[in-house]
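Of the protein chains in this complex, one is absent; all others appear in place.
We call the chains A and B, going by the order they appear; numbering starts again at 1 in every chain.
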Amino acid sequence: MKHELIGKPDFPVVKITLNDGECIVAEAGAMVSMTSNIAIETSARGGVMGSLKRMVFSGESFFQNKFTANGGSGEIIFAPETMGDLHFRELKNEALILSRGAYVCGSPDLKIESKWGGFKSLFGGEGLMFQKIEGTGSLFFSSFGAIEEIVINGEYVIDNGHIVGFEPSLDFSIEKVGGLKSLFLSGEGFVCRFKGHGKAYIQTRNHSSFAVWADGWRKVESRQ
Amino acid sequence: MKHTIKHNPSYALLDVELSPGESIQAEAGVMVYMSDDIHINSILGGGFLAAVLRKILGGESMFFNVFTAKEKPVNVGFAPDLAGDIFKLNVSDTPVVIQKGSYLCSETAVSLKTRFGGLKSFFSSEGVFLLEAGGSGSLYLSSYGGIVEVNVDGEYILDTGHMVAFEKTLDFTVSKTGGWKSTIFSGEGLTMRFKGHGKLWIQTRVPRGFISWLMRFLPS
Partner (left out) sequence: MKIDIKYKPGFAMACVTLDADDKIRAEAGTMVAKSANVNMKTEKASRGGVLKSLKAAFFGGESFWMNIFSTNGTKGEVKLAPTLPGDIILEELDNSTIFVQSTGFLGAEDSIDIDTKFQGLKGFFSGESLFFLKLSGKGKVLLSSYGGIEKRNVSGSFIVDTGHIVAFDESLNYKIEKFGSWKSFLIGGEGLVARFSGHGNVWIQSRNVPQLGQWLRATLPPKKK
């Protein structure tokens, strides 16, 4: 399997070349285009309960698609739904925690599990459930805006709406920023204070703030 | 006519410099700025019937604005509604078929014809309405997201929402992706299967994809 990221950093897609018999798994709806020798198989990976959990808590699709090249090599292009970057990481028998909806596609050997963020994230209002991606293989994940990799050594504070993912070696706590007045008036809501040593990925736009802005434009229908 | 594409690829803006006597025709509503002494004429696109059809089927405006330089050279800036890139095609011998909404502007020597995509494309939300650009001259198209050029030689499969334009030497059919289960559950909807030899331009994002992503985060 070979890959090429085209059009980084604003609206990239990933072009994947599969050898005969090789396959890749992707979120429903991520396929842009492909050569005609690629077969698509749709299934609820991880069983019905696992898929349901993934859909309800992690904002992922219930069904995932498996694309396999038949009779020679094949080429397929994937894109995330949102505006922003696409990041590649090769996992080597390790895990990465991703926020809601960040997973785009990856090797079929990677295990995707919805992870309860604990009560502490209840207050954050976002990413109640994270996804834990574990194993060995290629992983592609997306962000709203650009992705910045931050190596944390000690303490670092990130707004909840800007977290894309982090390594499980980091510990975090949800807290408010500033004083009590700031809690209600600053528009910042809750932040994550990371502690320890490891990498965190942040996105340069906040999906929650954007959603609130977009919500302001929605039509209002009175209930009958 | 001189042109510059700026702020690409994500929020491209096209700046056109017109010499006296030169004109450019643009989709209604895409003007960003212009010099003071430019002449504007608003015309029906491709004849009355085609314009009405365009309005009904494509949801596009019925009108184009034609910007003309009078005595002095003038500048006019154009940008599409949504995020994305702008690219230039030179239309000459091979006509180009364009997805609704991707047309930005063109030289007046480029002819635009409404092309009904046929019943087959009715089943997909896009591609119902296509424009065919013929004649000769510069044509500027916009994409939602980036733009990827694919040289098709044989067969190629494309999600309908990602189609921007293709050379008329290519033919397409609309079909389902994989088996019936995949069609219903895969989230891929219908795909276009292109056959022949020619260029195909695809956009790296789909507006409805962004909307369905956004809907997950809307306050309840």
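Going forward, a contact is a pair of C-beta atoms (placed from the backbone, for glycine too) under 8 Å apart; a residue touches a chain by one contact, two chains touch by 3 or more.
Just so it is clear, the model here is predicted, and its values are computed rather than measured.
Participant: Taking the full complex into account, find the residue in A:D10, A:E27 or A:E134 that is in contact with the omitted chain.
Facilitator: Checking the options A:D10, A:E27 or A:E134, the one contacting the hidden chain is A:D10.
Participant: Could I get the residues of subunit A that touch the absent chain, sorted low to high?
Facilitator: 9-11, 83-85, 145-146, 148, 150, 154-159, 162, 177-179, 181-182, 185-188, 193, 202, 204-206, 209-210, 213-223
Participant: If the hidden chain were put back, which residues of subunit B would touch it?
Facilitator: 6-7, 9-13, 27-29, 31-36, 40-42, 61-63, 65, 77, 79, 81-83, 207-208, 211, 214-215, 218
Methods note: only the chains that are shown with their structure count from here on.
Participant: Using the touch rule from the top, collect the residues of subunit B that touch subunit A in their complex.
Facilitator: Residues of subunit B touching subunit A: 9-10, 83-85, 145-146, 148, 150, 154-159, 162, 177-179, 181-182, 185-188, 193, 202, 204-206, 209-210, 212-214, 216-219.
Participant: Which residues of subunit A touch subunit B once you look at their complex with the stated criterion?
Facilitator: Going through subunit A, the ones touching subunit B are 6-7, 10-13, 27-29, 31-36, 38-42, 59, 61-63, 65, 77, 79-83, 100-101, 207-208, 210-212, 214-215, 218.
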